[in-house]
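Since the structure comes first, as structure tokens, the remarks are kept for the end.
Note that one protein chain is taken out, while the other chains of the complex remain in position.
Then we have chain A:
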Amino acid sequence: MNGFEHYVQKNHGMLFIPFIVAGDPNEEATVDLALTMQKCGASALELGIPYSDPLADGPVIQRASKRALAGGMTLLRAMRLVNTMRQKGLNIPVVIFTYANPLLQLGLETFFHEAAVNGIDGLLVPDIPYEESRPLAKRCVQENVRLISLVAPTTSDERLEKICASAQGFIYCVSSLGVTGVRKKFHPDIFPFLERVRQATSLPIAVGFGISSREQTAELKGSADGFIVGSAIVSEIEKRADQLKKAATRATALDELKETLLEKFGTPSEKPLPHI
């Protein structure tokens, strides 16, 4: 793959980037959930790798990780799952969201080989900040994998400039301090922060952490190019975990989920892009 820039670009309404945890509630459901996200108008999919010690995640994603780990999910298995998604018609870019240790243990050689074979377009490692990311960033460029960078309201102008100078794909703006999880309202400081990011980059900017409603995404219009939804989707998956696990009830659960997401986030892309 890597039609990344075709799907994730500015000026196409608000980009909707959903996050799901690989293996939650099981592998088959994850494949179907990815396709459902595409039907909901997603511009890219963040596929979370479950980890025993997810430092940046709140309780909802922690629980999802635990469920997925209980089913034996690993980084390697998740990457191979993307292949199945592709065969079933997933066209949008897939970004692997993994903590540093599973990546380190798999090894970069294997990771990039599997990324190429299975149609993986991007990588986000929440616990590798700019200072630690230089060798990985260089390798990602060589391998045509977009390394997504996080920036936070507390990121200084100086760091913001450094991070944006070598950033790829899009800039992931953390909406608030703390961990992932649903929040009702944005902190008012977010807008001057997004403006600072806008000044520092020509890449699309997307806001994540705490996004759960249409009101919030409406507020972001004009300040950001898109938004990432994690916990709000994962908790909907959690509610339907039992139905999603079984083939017999999965389709109904997926339809319900699609309705809920469209209700919450609207048809996110005003001008849906043709698939490539």
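Here is the rule we use: a contact is a pair of C-beta atoms (placed from the backbone, for glycine too) under 8 Å apart; a residue touches a chain by one contact, two chains touch by 3 or more; residues count from 1.
Simple rule for what comes next: contacts and distances are computed from a predicted model.
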Of the options "ABC-2 type transport system ATP-binding protein", "Amino acid ABC transporter ATPase", "Tryptophan synthase beta chain" or "Co-chaperone protein HscB homolog", which is the UniProt protein name for the chain that has been left out of view?
"Tryptophan synthase beta chain"
Given that one chain is not shown, which residue among A:101, A:213 or A:235 touches it?
A:101
By the document's definition of touch, the residue of A:30, A:43, A:118 or A:155 touching the omitted chain is A:155
Touch criterion as defined above, residue of A:29, A:75, A:120 or A:220 at the omitted chain
A:75
Among A:16, A:51, A:170 or A:186, which one touches the chain that has been omitted from the display?
A:51
Applying the definition given at the start, please give the residues of chain A touching the unseen chain.
51-56, 58-59, 62, 66, 69, 74-76, 99-106, 126-132, 149-152, 154-156, 159, 174, 176-179
